[in-house]
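For this view, one protein chain was removed and the others were kept in their places.
Here the chain labels run A, B, C and D in written order, and each chain numbers its own residues starting at 1.
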Amino acid sequence: MSTFIDLYNYWIFIFLMMIGFYIVIAQGNLVKKIIGLNIFQTAVFLLYISMGKVKGGTAPIIVAGDASYSNPLPHVLILTAIVVGVATTALAMALIIRIRKAYGTIEEQDIHEQDASL
Amino acid sequence: MWDTLISYCSYALLLTGSFLSLTFAIGLLRFPDFYTRMHAAGVSDTLCAGLIVLGLVLQAGISLVTLKLLFILLFLWFTSPTASFALARAAHRAGYGVNEQQEASSSNS
Amino acid sequence: MVAIAVAVMRDLFAIVMLFGIYSLLTAGIFVSLDAVDVAFTEAAVGAGISTILILSTLALTSREEKKSTHSRFLPLLVVLVTGATLVYGTLDMPAFSDPQAPVHQHVAPRYLDQAQQETGVPNIVTAVLASYRSYDTMGEVTVIFTAGIAVMLLLSAFRHREDEAGNLNDLSHHPVLKYVARLMIPFILLFALYVQFHGDYGPGGGFQAGVIFAAGFILYGLVVGIDKTRSMFSDSVLRWLMASGLLLYIGVGVVTLLLGGEFLNYNVLAADQVKGQHWGIFLVELGVGITVTATMIAMFLAFSEVRRPE
Amino acid sequence: MILAVTAIALLVAMALTLARALLGPSIFDRILAVNTFGTKIVLFLGVYGFLTQRPDFLDIALVYALINFISTLAVLRFFESGQLVMPKDKE
Partner (left out) sequence: MISSHLPVLQVILPLIAAPLCVLLRRSSLLWLLSFSASLGAMVIAWLLLQQAGSSGVISYILGGWAAPWGIEYRIDTLNAYVLLIVTAISSVVLLAAKKSIEQEVPQQHWPMFYASYLLCLTGLLGITATADAFNVFVFLEISSLSSYALISLGRDRRALTASYQYLVMGTIGATFILIGIGLLYMLTGTLNMNDLAQRLPAVAQTKTMLSAFAFLFVGISLKLALFPLHLWLPNAYTYAPSIVSAFLAGTATKVAVYVLLRFIFTVFGADYAFSVLPLAEILMLLGVAAILFASLSAIYQDNIKRLFAYSSVAQLGYITLGISFLSVSGLSATLLHLFNHALMKAALFMALACLLYRQGGVKFSHVKGLGRQMPWTFMAIVIGGLSLVGVPLTVGFISKWYLILAAIEQGHFVLVAIILFGSLLALVYVWRIVEQGFFSASDDHTDVKEAPLSLLLPTWLLVLANIWFGIDTSLTVGVAEHTAHWLLELPAPVMPGATP
């Protein structure tokens, strides 16, 4: 039981990650895939941020007096990762618009059918 | 003396704010049609926000924090009615009548 | 919870709305885990930029999702295996928020103990971001820059023509919105500047400021007119801004090289270490801000100006 | 203490709003719920800042308010384009 309490945050992360990952690989809609990808990535961000938390700590901005702070390094890494994530999303969206222009659909299956019939 | 008075005022404001926000949230969930729900949400947005932020302002005293709080209030007071207005208008245009339990136009499974 | 709903629902539009909430919630969790800077960014990016971009895409494609006839078994299996591997991995993890965990023992204490003396910046996240690991941040700016030019590359050929201006979709016919928004934009830009230059002391920094700055102009585009925003930022201006932000960042690195330090070693920028660090961090954050602002505006415009399908 | 009560009340309100967002039924209900949810989370963050005695984090609440407004507008723009009125895609 204590294991569960100690690790619950990580398990939330795993749960979210599985949902996101499932959306990515099981869904046929291109936009929804990307949303799934975002959920997947956000779950990983949660993993990093969780490991940076220190009990009784506060945000790592130094204030006067004695205080314990959470670990700043995961925050830095995730800042970078969020930016990478949004860059990927933007690129994917642009691609989807182009795909829609070229195929008239954003369903993976329809696209396969059109390509196969060529 | 003065300090206690201020903090009591602040507590009162915060409590009223939170009570109202709860009430309105229940309203948002329970009211029968879109426009009544909108009423619940719109009023809670402005009134509760006002009460809670003012409560916080009284706690903060005069500082940069107060300024930020006032900005937040300003923001909420500007945006929420505007958004509600635009939303109601759009809903009206889309043909939603009052008291009419409309078919969900969006077919969500 | 929300995530499940996203997986189940088929109305893409509703999904996007929920995704916005999901981002806000995640950001809330980040705040409660003390990651204020991250929450700041996640809120601005996940709930703001991503939502806007996905919405613009939906407006150009279609809203309803078809019933998928994919086999559900294989994906489920893959996901379960992945999840199981992770659960297996967690069994030996140090307990959540344990201050004795190795994460908090090796590298991090030095940042917390000395960063303020070494860089003069009380926000440790900013110090690590812009000084200790500034090279990563340069990579991050490059990623944004890459995405910016990629989006331009993909969408520029589909720009609407001048005579089709009516095709553009904005809210300029709402008088109330227009008035309120105009009133607010100066405050937003002011706030962006505050976030940009206050990042040393509070949550914030170049990236967040860039997003807010761009948000101000996106607001302008939404309520006053896309074409009005475009007339302020032509493609070449945006390109110039994007490139110059990145070049400013690299330039700081090159200057430190020329002054005899390592790449991005700000200590050589001034006689005094803290002063040098201060200048370095200020300049690179500025570079980040410029590139991010320009890229976000460029993306927004590119997405808004695509001709809609007939 | 009072702050904690306020925070909890706001959290409950958020949960209720979320339920509305999930239930729908119409798209306008969802937008409304999302907007209200945003407002609630802004207030919650403000209260949380005081609760943890770091009120300088109000910046985040401010950003949330801003983003909330902009995304509501983006949504409005989206359905002014007529897609919401006719949910069936033209093709």
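Annotations for the structure displayed:
To be clear about the criterion, a contact is a pair of C-beta atoms (placed from the backbone, for glycine too) under 8 Å apart; a residue touches a chain by one contact, two chains touch by 3 or more.
Fair warning: this is a prediction, and the values are worked out from it, not measured in the lab.
Interchain touches from the omitted chain, evaluated on the whole complex, reach A, C.
The chain that is not drawn here is touched, among residues C:40, C:132 or C:282, by C:132. The residue from C:18, C:35, C:86 or C:188 that touches the chain not shown here is C:86.
Interface with the hidden chain, as seen from subunit A, comprises residues 17, 21, 24, 30, 33-34, 37, 40-41, 44, 47-48, 51, 73-74, 77, 80-81, 84, 87-88, 91-92, 95-96, 98-99, 102-103, 111, 115.
Touching residues on subunit C toward the chain that is not drawn are 85-86, 88-94, 101-108, 110-111, 131-136, 139-140, 142-143, 145-147, 149-150, 152-154, 156-157, 239-240, 242-244, 246-247, 250, 253-254, 257, 260-267.
The criterion applied here is as follows: only the chains that are shown with their structure count from here on.
Interface comparison, A-C against B-D: more C-beta pairs in contact at A-C. In whole angstrom, the spacing between the mean C-alpha positions of subunit B and subunit D is 10.
The centroid of the Cα atoms in subunit B and the matching centroid in subunit C are 28 Å apart. Look at where the CA atoms of subunit C average out and do the same for subunit D: the two points lie 20 Å apart. The residues of subunit C that reach two or more other chains are 11, 13-14, 36, 56, 58, 62, 64, 171, 177, 191, 202-203, 309, listed in rising order. Residue positions of subunit B with contacts to 2 or more other chains are 71, 75, 78-79, 82, 86, 106-108. Applying the touch definition to every pair of chains gives A-C, A-D, B-C, B-D, C-D. Contacts from subunit D toward subunit B in the complex involve residues 2-3, 5-6, 8-10, 12-14, 16-17, 19-20, 24-29, 31-33, 35-36, 39-40, 42-43, 46-47, 50, 55-56, 58-59, 61-62, 65-66, 68-69, 72-73, 76, 79-80, 84-85, 87.
Listed in rising order, the residues of subunit C touching subunit A in the complex are 3-4, 6-7, 12, 15-16, 19, 22-23, 26, 29-30, 33-38, 41-42, 45-46, 49-50, 53-54, 56-58, 60-62, 65-66, 68-70, 72, 75-76, 78-80, 82-83, 86-87, 90-91, 93, 95-99, 101, 103-104, 107-108, 111-112, 116, 122-125, 127-129, 133, 136-137, 139-140, 143-144, 146-147, 150-151, 154-155, 158, 201-203, 207, 299, 302-303, 306, 309. If you check the complex, the residues on subunit B that touch subunit D are 10-11, 14-15, 17-19, 21-22, 24-26, 28-29, 34, 37-38, 41, 44-45, 48-49, 52-53, 55-56, 59-60, 64-65, 68-69, 71-72, 75-76, 78-80, 82-84, 86-87, 90-91, 93-96, 102, 104-108.
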